[in-house]
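Removed from the display is one protein chain of the complex; every other protein chain stays in position.
Presenting chain A:
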Amino acid sequence: MPDRLDDESLDMTLKQVIISAIDEAIRRGAPSVEAEHLLLAIASGHDAAGRTLAEFGLDHAGVDAALRGERERSLRAAGIEPVAEERLLATRQSRPRWGATVREALRRADFSAHRGRRRAERERLAVADAAVGILRADLGTVPRALAYAGVDRAALVAQLESVSSERES
């Protein structure tokens, strides 16, 4: 349950981002919440992490297009043309399970780096840390999508890490 509804800061907290990642998974008919859904959720925010992603062309629409491109290429690798979205419309389960890639991304994120900071600031930075955790994956859907979209993943990670190490003034 969200326990910081009274948060004065406009920055998204990791908890809000994770709830929004579940929504992304449901909307896409995914049986599990994966790293790409978390990335979409972070990209739809206007906080430091969201802005940094947008600088690299990865606002929500940018991530969405990159993911779509990756799936189309991967299906074509198996000789399959994309299927029209209207043929895939279905009522979704309200609770997708947690996928391995999102667990792995959150495990990779180093949330302990900001232990000494104020809680609001820690929560703000946690979103950038989660983004780094997602982008550090070298194989799988997200790195493929970014590679095909021409995004310099290493430069993006470096930029997010510098955001994450800035002190709040």
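Quick note on the criterion: a contact is a pair of C-beta atoms (placed from the backbone, for glycine too) under 8 Å apart; a residue touches a chain by one contact, two chains touch by 3 or more; residues count from 1.
Criterion: contacts and distances are computed from a predicted model.
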Protein name as given in UniProt for the chain not displayed, "XdhC family protein", "Dehydrogenase", "Helix-turn-helix domain-containing protein" or "Carbohydrate ABC transporter ATP-binding protein, CUT1 family": "Helix-turn-helix domain-containing protein"
Selected residue (touches chain absent from view) among A:52, A:141 or A:164: A:141
Touching residues on chain A - with respect to the absent chain: 29-31, 70-71, 73-75, 77-78, 80, 83, 87-94, 138-141, 143-144, 147-148
